[in-house]
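Shown here is a partial selection of chains from the complex, left in place.
So that you can tell them apart, the chains are marked A, B, C and D in the order they are listed, and the count of residues begins at 1 in each.
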Amino acid sequence: MTALLLRDLKLSVRAGGGALIGILFFLTVVAVIPFGVGPDLNLLSRIGPAIIWIGALLAALLGLDRLFQADRDDGSLDLLLMQEHPLVLTVLIKCLAHWLANVLPLVIASPLLGLFMNMNEVSIGAVMLTLLVGSPALAFIGAVGAAVAVSLPRGGLLVSILVLPLTIPVLIFGVSASYAAVQEPAPFLPPFLILTAITMFFAVIGPLGAALALRNGGD
Amino acid sequence: MRLTAENLSAHRGEDLIFSNISFDLQGGEALVLTGRNGSGKSTLLRVLAGLLKPPSGSVHLSYKDGRQAPNLAEEAHYLGHRNAMKPELTVRENLAFWKSFFGDREGGAGFSIGDAAAMVELEQVLHLPFAYLSAGQQRRMAFAKLLVAYRPVWILDEPTAALDVKAEALLASLMRDHQSQGGMLLAATHQPLELLNVKPLEMKGFEFTAEEWE
Amino acid sequence: MSHAFYVYSSYLVALAITAIAILWTWADGRARQRELAELEAAGVRRRSAAPRTSPVENPKEAASE
Amino acid sequence: MTESLAITKFSDLANPTRFLSLASRLLPWMGGATAIFFVVGLYLAFASEGDYQQGETVRIMYIHVPAAWLSMMCYSVMALSAIGTLVWRHPLADVSHKAAAPLGAAFTLIALITGSLWGKPMWGTWWVWDARLTSVFILFLMYLGIIALNRAMDDPSKAARVSAVLILIGFVNIPIIKFSVDWWNTLHQPASVIRMGGPTIDGEFLRPLLVMAIAYTLLFFTLHVMAIRSEIWRRRIATQRRVAARMASRES
């Protein structure tokens, strides 16, 4: 199982150029934003957490749809399915590898981006914390979509309908928890706890659903 | 070691590809599937590997001492039309991954990566990314994957596709070695393969449309 | 903060980055030289530096001589 | 010989072996000259008067402006090498733009950081998203992108050709950097040295600035030649390793 984790990490590092890439990607996304909304520092710091969360969503989605497809195309998926390491675990590991390689660097880089967006320390800390807790959920949700995409040759549409709406709650609670940390009246803990609950929920449901789809969809 | 399949059948889409296939195989024997393109050889092998659920029939594997194996898939290597190797990784990395992911099953031990590569006569390309190998070299390395972890049953779908004549003979001798150590072979092939204790099975292809709707 | 702070810290930063660039380039060169020497010691030689077997092995060099 | 003398001379020089021997003769002189110019430049920089408007901080100019110039010049050198790669398919051009990318990133980083350090006292903020600053930031990202691309491909000549295409496409950014202050009105200083109609800057500041600019340029070329040399060595090593491996496998 560690072998699988290492292989998947290696694959995403090898091809794209490594963790640096995730950070660079995020940097470019964030650098693009001020061009849109203008150099108003106040406004930037207000929409900062939302932008960082959207960047994370995008980074998590890019490449996620091919989580299993690459393995299917070269035939590895067959061999993964044949082993009796519980398939759920295999899926979980693959999600983890995707998250580690593509999303974690963003979480680590987020303070830097917060500075660019003129956010204050508390806000930066809150965004980083919510990202750390919430972003794995994006990977788990995506895994279901990726598994469905593999098993239905024409599942493309279904994937987007399945995945993106499910990510909205994660995004909403993540963003609102980050704001709650700064804006006084709103309490930080409730949305944060909900976010944690969502992640844990999807950590179970996601791999289960994905494993089910993979088992039933093979041919 | 003994493998029995009873009354297997398989659907693809709505079509019944074959039905009522039964056979019985002892350790050291080889089941060789032949038949025209599209007659269902690959389908049968995928059913045996547990990748397709057959609508009817069953497969049982029992060990030498009579115990029932829980699952054929776990005791088997499957080499399909595709090589299951990552083009971005070097050959050595690929083999190392499969070696540690598969682990050995009881009754034998896998070869080291260097040995396995030497057995398919390709030690000198271990450091290259898999994508850089020629078609035949890729196939040989995919075969080396079977050697790095031990499995008593090998399910092989056209193992010698894209190989030159010498390599074909080489792989055939590796398969015979596996048999003579008590392993089982299930292979689909278009070229005659020189194996031991061959049980031929000719697939006839397309049986009937599924009957559920009749 | 005083203006001097900005002046000196920018000079320091510039110095640091330049120093890193110089050291990096230099260390890379040294490492490659060492590797070449190791190869040489191991008996691997450039074919064009090896005693000529055929007269025109490296046409570019042969032409310019 | 059908080619003209100039072409023969050029391709002589451009032979890796020639290049190496020339580089080893030239490098000590280049290094020495760089050091001398830096000493003189830094002396002038600190001996000169402060600006009545900008006070002490004008001294930042002597490192900020040359670094900014170099960041653009380095990209232009890369673009020229990229043409060399694509049109003449010259291996030395491949090596040249690969070796220049990290240097360009370093100079751009210096320009960015010293600019920020200047911006805080002058504009009251470290960073604004105006056209000049952002286009330089983009330049920095492009350097990093090119480095990442080079690292992601393991066939060096293919990597060189592909990144050459990218370098040429990215060249649109250079005029944007240069003219952004004219096209958009921004906080940043408009060109006052390199402009049509001669410099408008006072000679007092111009002298150390020019000396520092020469020092930076010399530094760049020294490092570039060194980096090219290491890159050539790196490829030789790879080649020899491969030959050795083949030989070994043949014998066995």
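In this section, contacts are C-beta pairs under 8 Å (C-beta built on N, C-alpha and C of every residue); 3 or more make two chains touch, one makes a residue touch a chain.
Here the structure is a predicted model, which is why all the values come from computation and not from measurement.
Participant: Stoichiometry for the complete complex in this file, please, as a label-and-count formula.
Facilitator: A x2, B x2, C x1, D x1
In the analysis below, only the chains that are shown with their structure count from here on.
Participant: So which chain ends up in the middle if you average the CA atoms?
Facilitator: When every chain is reduced to its C-alpha mean, the one closest to the whole-protein mean is A.
Participant: Average the CA atoms of each chain to get its centre, and name the chain whose centre is farthest from that of chain A.
Facilitator: The most distant chain relative to chain A turns out to be C.
Participant: When A-D is set beside A-B, which has more C-beta pairs in contact?
Facilitator: Looking at contacts between chains, A-B has the larger number.
Participant: How many angstrom lie between the centres of chain B and chain D, each centre taken as the mean Cα position?
Facilitator: Chain centroid spacing, chain B to chain D, equals 56 Å.
Participant: How far is the middle of chain A from the middle of chain B, if each middle is the mean of its Cα atoms, in Å?
Facilitator: 37
Participant: What parts of chain A, by residue number, touch at least two of the other chains?
Facilitator: 14-15
Participant: Send over the residues of chain B in touch with two or more other chains.
Facilitator: Not one residue of chain B touches more than one other chain, so the list is empty.
Participant: What residues on chain C touch chain D, complex-wise?
Facilitator: For chain C paired with chain D, touching residues are 3-4, 6-7, 9-11, 13-14, 17-18, 20-22, 24-26, 28-29, 32-33, 35-36, 39, 42, 44-47, 60-61, 64.
Participant: Quick one: in the complex, what on chain D touches chain C?
Facilitator: Interface residues on chain D, with respect to chain C: 11-12, 15, 17-18, 55-57, 59-60, 63-64, 67, 102-103, 106, 109-110, 113-114, 117-118, 120-121, 219, 223, 226-227, 229-230, 233-234, 236-237, 240-241, 243-244.
Participant: Can you name the residues of chain B that touch chain A in the complex?
Facilitator: Residues of chain B touching chain A: 12, 46, 49-52, 70-71, 73-74, 76, 78, 80-89, 93, 96-98, 100-102.
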